[in-house]
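Shown below is the structure under consideration.
The complex is shown incomplete by one protein chain, all other protein chains being positioned as in the whole.
The letters A, B and C name the chains in turn, as written, and every chain counts its residues from 1.
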Amino acid sequence: MAIEYQPRIIGFLCSWCSYAGADMAGTARIAYPPNVRIIRVPCSGRVDPLFVVKCFQQGADGVLVAGCHPGDCHYVEGNYHTRRRFALLRPFLDFLGIERERFRVEWVSASEGRRFSQVVSSFTQELLSLGPREGPAER
Amino acid sequence: MSQFMSGEDLRSWLGNLAQERTLIAPIRSDGLVLFGAVSRAEEIALDYDNTLLSPKGHLFPATDTLFTIERREGGIELVPASVEGEAAIFGIRPCDALGLRVLDRPFLAEPADALYQQRRARTALIGLSCHKASPECFCTSLGTGPDDPSNVDILLTGAGEGYIVQAVTERGKALLATAPLVEAEVTPPPAPSPTPVPTEDIAEVARRAFDVPYWARLADRCIHCNLCAYVCPVCYCFDIRDHSYMGRMERMRTWESCQSPGFSRIAGGYEPRDTKGARLRQRFYHKLLYMPEQFGVIGCTGCGRCVTSCPVNIDIREVISEMQRLGASSAS
Amino acid sequence: MPPEVEGTGAVDPFLPYLATIRSMVDLTPDVKLMGLELDDPAIRDSFDYRPGQFAFLSAFGVGEAPFGLTSVAQRREGLEFAVRRVGTVTSALQELEPGDKVGLRGPFGNHFPLEDYRGKNIIIIGGGIGMAPLRPVINTILDRRADYGDMLIINGARSPQDLAFAPEFDTWAQAPRTRLELTVDRGDEGWTGSVDLVPTVVGKLKPSSQNAVAITCGPPIMIRFTLAGLRELGFADHQIVTTLESKMKCGLGKCARCNVGDKYICQDGPVFSFEQISRFVEQF
Partner (left out) sequence: MEAIERIRDKARELLESQAVECVIGYERATDNVGARPLFAYEPGEVARFIFDQTCHHNLTRYLRDKKDRTVAVVAKPCDSRAINMLINEKQLERERVFIIGVVCPGMVEVGWSRPSQELQPLCRYCRQHTPVVYDFLAGEPPAEEPEPSPPYPDVAEMEGRSVAERRAFWSQHFERCIRCYACRQACPGCYCTECFVDRLDPLWVGIRIAPGENEMWNTIRAYHLAGRCIDCGSCQQVCPVNIPLMLLNRKLGKEVEELFDFQAGLDAETLPPLVTFKKEEKLEADL
């Protein structure tokens, strides 16, 4: 029997909001798909677009960047930069042939455990329907 | 009387050759002519001046795995890379064939570079004489010429509807055993004559032209990309590092250029060649003085690739002429 | 033995020997002394080297870098390298522990011509990690003390804790006809010795150039001023020997990274007298 395709998602979560939100989902026993590998970052503004491209190059099926809602950044304005940076990266990835659906930026606060679970679920569903990325990333 | 092969017969012979060994030949794609592996003779470009990159990459690849590193039960095993099968490069120009002869000096010197040595031993060179001299060509000033057979196994020279075939080496003769050759009375067209460049006593001149302001002035223009080294049939500097990907470890070597800023910077940050002028001079001195001193050969074959591809027109022909002038004047 | 290159009878020169780390000792905050044993007994027995020679050490998965052999072959105490943390390979090597595997290629290069120095007075001038290739020179001379004249060792470092071979200082200082002078750029509370730059100490001590050889290794700036000082004291360029550092990648005279004029530092060097260096077209 063929092994069922399971998308691999790399999730960069801001330590103050989204990571805490993911934690909240865990302690509240809210289930979400196990497809996301979480990397905790101090701020979503720490996520260099290079990290995202590197993830795709190394074989990720999807990349999630999650941070505090605009206005709630622990570092006051980190996520405003995040917002601009990735508003540019997303169409650029698409232009390179990496479907825009494979990359998401989401705002998830520390209290939004349920929202985190929904984000991961819907992202996983979307990636499942897209199917695996074409060809190995590294040749 | 010469051995002769029609254009059609050449394609069919090459097609057969591609079945029995890896055949590297010029291919035209996106307006560029590059050497690449071909499986069918139709893919081969026959009407080209010269390829964008020299064929050195098929013996000394831009990226080469020296060995793989395998972790086994706490221990480590090193698995050397191996070279499999026979190969032939078709369409190599005499300048590039000389380039390989020059590369032999460092790479086959004891202890020989294993991968290069194996590839060299297994690769037949089927040369193609030049039908014209491009404006940048100056091979005749460097000891070869448009129809020089001395560094190939077989040399083909276009004549009329086909090619005059010279079997130069025993290996060449063996390869031609199955070729549809005919005896014919054909005269080759006169060899084109590239514009000469004054290379006489260049090493002597170079010694005297070392400390001149010319190098700093020339380097004003240089943007220090690696292009000249990468297109050159002779440049052989390389870098070695490990590459890890998903648990797989390889020791790799890649092309490197003496023009890249960190090329000679040592641990701790000291940079012996810390000016643009010193770096640029190194390129020409390695070719024109150090290689002659060390190996007895000039590290340039007159292919002209660096001339055509330099984004800012640093033209080795002009540099050589300037060195002649500067070396002569500082002697007097 | 590494496998032969198919059909040539030769050995792939890029393939390192495997070796096991036997000891890792902190010498300074950023230098560790790595003791190695080659895994293959046949190679271990035949592996011979001289002071001044170097080898490449591999941190597998990262890469390899050249290091001077700092042990003495005749002592048969295993191979020792002083590894200072300066880049990715040295950092990876410092992370390793006894029992871990490294790769080793070598020995490469020429060596200090100690045979030619018999009967001469020897001045050793080392700065920082530059003492690493000089340590086997000192220890070889101490092992054959009668063969050589007086020995003056000048060892400088940034601070007292950066004097890498401190555990051996007593042995050196107490050896017959041997004088050890230590100096630091910045002292600390316990430091009672000299606080001076190495070239200044050379100027103060004024070693005689009569029947003498000066062997020096250290940062380029130290070498430059030491050279000037020694010349002032009457040392001819052929009496001053150093070991050149360069960004080598192969050690085989192939990668051309260490090319200076018609010399490859990895094969023609790394040991040169200043008489030889002054004949280079390009000066380092």
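In this section, a residue touches a chain if its C-beta (ideal position, glycine included) is under 8 Å from a C-beta of that chain, and two chains touch if they have at least 3 such contacts.
As the structure is a computational prediction, the values presented were derived from the model and not from experiment.
Across the complete structure, the visible chains that the omitted chain touches are A, B, C. Contact with the omitted chain, checked across B:E43, B:D147 or B:D239, is made by B:D239. Within the whole complex, the absent chain has one touching residue among B:L78, B:M252 or B:L288, and that is B:M252. Summary of contacts with the chain left out: across B:D201, B:D220 or B:D274, the touching residue is B:D220.
Touch with the chain omitted from the figure is made, among B:A121, B:A174 or B:V312, by B:V312.
Interface with the hidden chain, as seen from subunit A, comprises residues 49-50, 53-54, 57, 70-71, 77, 80-92, 94-99, 105-107, 134-135, 137-139. Where subunit B meets the omitted chain, the residues involved are 30-32, 34, 52-53, 62-63, 134-136, 217, 220-221, 223-227, 230-231, 239, 241-243, 245, 252, 254-255, 257, 260, 262, 276, 307-309, 311-313, 315, 317-318.
Interface residues of subunit C with the unshown chain, by the touch rule above, are 87-88, 91.
Please note the rule applied: only the chains that are shown with their structure count from here on.
Separating the CA-averaged centres of subunit A and subunit B is a span of 47 Å. Per-chain Cα centroids separate subunit B from subunit C by 38 Å. Averaging C-alpha coordinates per chain places the centre of subunit A 51 Å away from that of subunit C. Among the residues of subunit A, none is in touch with two or more other chains. In subunit B, there is no position where the chain touches two or more neighbouring chains simultaneously.
Chain contact summary for the complex, subunit C toward subunit B: residues 2-3, 5-8, 10-16, 18, 58, 60-65, 84, 86-87, 90, 101, 103, 219-220, 245-247, 249-250, 252-257, 259-262, 264, 281-282, 284. On the side of subunit B, the complex with subunit C involves touching residues 66-67, 69, 75-76, 78, 80, 82-83, 106-107, 109, 111-114, 117-118, 121, 207, 210, 236-242, 244, 249, 251, 253, 256, 258, 263-268, 270, 272-273, 278, 282, 285-286, 289-290, 293-294.
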